[in-house]
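Here's a slice of the assembly, chains where they normally sit.
Chain IDs A and B follow the sequence of writing; residue 1 opens each chain.
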Amino acid sequence: MNATEVVIDNAHVPAAISALMTDYAHCIDNDRIEDWPALFTDPCLYKITTRDNHIRGFPACIMLCDSRGMLMDRVVSVRSTNVFEPHRYRHMVSCIQVVEAACDAWRLQSNYLVTRTMLDGTMAVFSTGEYQDRIVLTDGAYRFNERIVICDHGMINNLIALPL
Amino acid sequence: MNATEVVIDNAHVPAAISALMTDYAHCIDNDRIEDWPALFTDPCLYKITTRDNHIRGFPACIMLCDSRGMLMDRVVSVRSTNVFEPHRYRHMVSCIQVVEAACDAWRLQSNYLVTRTMLDGTMAVFSTGEYQDRIVLTDGAYRFNERIVICDHGMINNLIALPL
């Protein structure tokens, strides 16, 4: 790897893009999940997979939505369909790296850590892994065209109700 | 939510403000808690509460200081009054979002995760939650006018000696 080229071309994460990534986390963590689908383009790709499957190119994944309608469906299932013990997530997002930059489309990767807190106060690190994003500028706003969530491990404790 | 407006108006977290938030964490984590009160205005509001209480508007909270003197009082209690097993925190702060920006006063929210390490090396994720800050420019420096710490859960393991 030539450190120079990475640093000079792709060092700068635009503020509007990190604001989008932050908004994503706050929508989920602060119980505004209804606002979450609008952060994506339509169509889009939202996929939760495991690192092992991702590396080997296996198509099986934990969750896959390819339209804003499917994302909205997730919201409905969280709010009214799924039966699960209430809980909340808290996202930490770090090490955001620009992989490819164009004037209207960006590829980024970042690390995430999500904790989960149950009603009784029990808290645990629920999932860690990597986001691989394609973010595009459309109608004056940045939105996720793709967000691939690559979990470090596939042993999900119980279920994924809320998106990661 | 209209992503455009959020992105264009409030995307940029000024470097001086993120430096203040970082300094706050390092004061506590690196045993310079004596420097911590000076990061606040006088009067100020420093409050630790739970998400449930915050959402319902309940006034009860875990800690409340409304002047720099009360913050200094916390420092004295950590250094000489409280009897507790020595421990350290490590703060991770992420997903910093500008909620309101004016030339001399800012509202921001961010996610935090604090680990606690005891003398014997035992370490745990101690608290996660949200900071809601009002930061003002006064006498040429940015300071916390308000920092509300909203814990994801109220089950504090043992006690809060050090501030979160």
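Everything that follows uses one rule, which is that a residue touches a chain if its C-beta (ideal position, glycine included) is under 8 Å from a C-beta of that chain, and two chains touch if they have at least 3 such contacts.
Small disclaimer: the values here were computed from a predicted structure and weren't measured.
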If you can see 2 copies, how many does the complete assembly in this structure contain? 3
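Quick note on the criterion: only the chains that are shown with their structure count from here on.
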Between chain A and chain B, what is the gap in Å from one C-alpha centre to the other? 26
In their shared complex, at which residues does chain B touch chain A? 1-4, 6-8, 10-13, 51, 92, 94-98, 109, 111, 113, 125, 128-130, 152-155
Would you tell me which residues of chain A are touching chain B in their complex? 15-16, 18-23, 25-26, 29-30, 35, 38-39, 88, 90-94, 113, 115, 117, 120-125, 139-143
